[in-house]
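Have a look at the structure that comes next, please.
Take a look at chain A:
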Amino acid sequence: MDQQKETVLAFRGLTRRFGGVVALNEFDMELDNGQIVGLIGPNGSGKTTSFNVLTGIYSANGGTIEFLGQDITNWPAQKVYEAGVARTFQRSRLCLELSIFDNVMIGNHKRLNQGILFNIFQRKALKAQIEENYSEAHKLLKIFDPALAEKIFDPVGSLRMIDRRRIEICRALISHPRLLLLDEPSAGMTHEETRELMDDILEVREMIDGLSIILVEHEMGMIERVTDKCIVLNFGQKICEGAYRDVASDKLVQEAYLGGE
Partner candidate 1 sequence: MKILGKSTVSAIAMVMTLTVGVGVADAKDKVKVAFIGPMTGGVSAVGVGGRNSAELAVQLRNADPEAKYEYELVSMDSECKPNVGVQVATKIAADSKIIGLVGHYCSAVAMGAVDIYHRFNLPMSVWGAVLPDVTYANDYKEIHRVNGTMINQNEVAAKFMTEQGYKTWVVIHDTTDYGKGHDKYFTEYLTQNGGEILADFGVSSDQQDFTAELTKAKQLNPDVIYFGGLTPLGVRIRAQMEKLGITSQFQGVSGIKSDSFIEGVGPELSEGVVSFLEGAPVDKLPGGQYFTEKYQAAGFAESEEAYGPFAFAAMTLILDGIEEVGPNRKKLTEYLGNIQGYDSIVGEVSFDDHGQNTVAAITKYVIQDGKWVVWEDSEYVDGTRKLAGK
Partner candidate 2 sequence: MTQSLKDKLVILSLAVLATAFMITFLAIEEQAEIFALLVLAAVLVFASAKFGLIETISGCLSRNERLLNGAVVAATLIVAFWFYEDHFPLLMIATVLLYTVASCGLNMQFGYTGVVNFAGAAFFGIGCYTAAVLGETSVPMLMVIIVGGLVAALVGSILIIPVLRTRGHYAAVVTIAFGLLFRTFLEVNDALGGPQGLGVSGMNIFGWDFNSGITLTDDIEVSFYMNYVILALIMVMLTFVLMRRIERSWIGLNFDAVRLDETAAACYGIDIKHWKILSFTLGNFLAGTAGALYAMMLGFIAPSNFAFSDSLILVSIVLLGGMGSLWGTILAAGLVVLLPEKLQAIQEYRFLIYAVVMILILLFRPQGVLPRGLRAYIPGWRG
């Protein structure tokens, strides 16, 4: 982490409304190279919405998003991914009938040759590409769980929840993104499993240069352990920002969590 400080992502006045409900209200945020930021707040406070606006699933009603110096506000999801943003979903969105390898390769879309003629006629070159990607996927999976790597051609539907989470994260990491968005990775897992998963993520981060992470999480132990800074949202508004210890003792935050619910 001795790289020079560089802003990877910046929200400026980001706003998103659903009908009369303001899901994101003038949200400002900055994320530096290699940083891990925790995004916390009660249910419906706009955490996932900010992911969705960032990744182009929803359009923004106001404000801008800057990524690596480019204005990517309202870019389509495909272009945001190409620019280097990869994400996981709150409810796991893997293709259950496909194999682990297939699922991971979906995440590698931008590095695969998608040419129609290439795919249909240049079978030799395609084969080489498949083999090359296979060993890479295998290597990545092995970091998370060697047993998983051996099941690379099994359908995802046959796996446990924690394995599915791992594959989702591999899918996001395989394309070497600059920014990883993790949406409640601990959902549906035990504390032990969550800890294991997070250690794996940290290990992978070492391998990818300058990978920044935004983590949406309810599991405060995890937030405390891994984040460099925390941002608290309530009713779409940022109410606090800072290191976890400072944030946790903030009055507004406590009210939002205790009083709000």
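We adopt the following convention: a contact is a pair of C-beta atoms (placed from the backbone, for glycine too) under 8 Å apart; a residue touches a chain by one contact, two chains touch by 3 or more; residues count from 1.
The set was built so that all candidates are chains of the complex that A comes from, given by their letters.
Worth saying up front: this structure is predicted, and the values here are computed from it rather than measured.
J.: Given that all of 1 or 2 sit in the same complex as chain A, name the one that actually touches it.
T.: My answer, from the options 1 or 2, is 2.
J.: Within their complex, state which residues of chain A touch candidate 2.
T.: Interface residues on chain A, with respect to candidate 2: 55-57, 76-78, 80-82, 86-87, 89, 93-99, 102, 105-107, 109-110, 112-114, 116, 119-120, 123, 126-127, 130, 134-135, 138, 152-153, 155, 171, 175.
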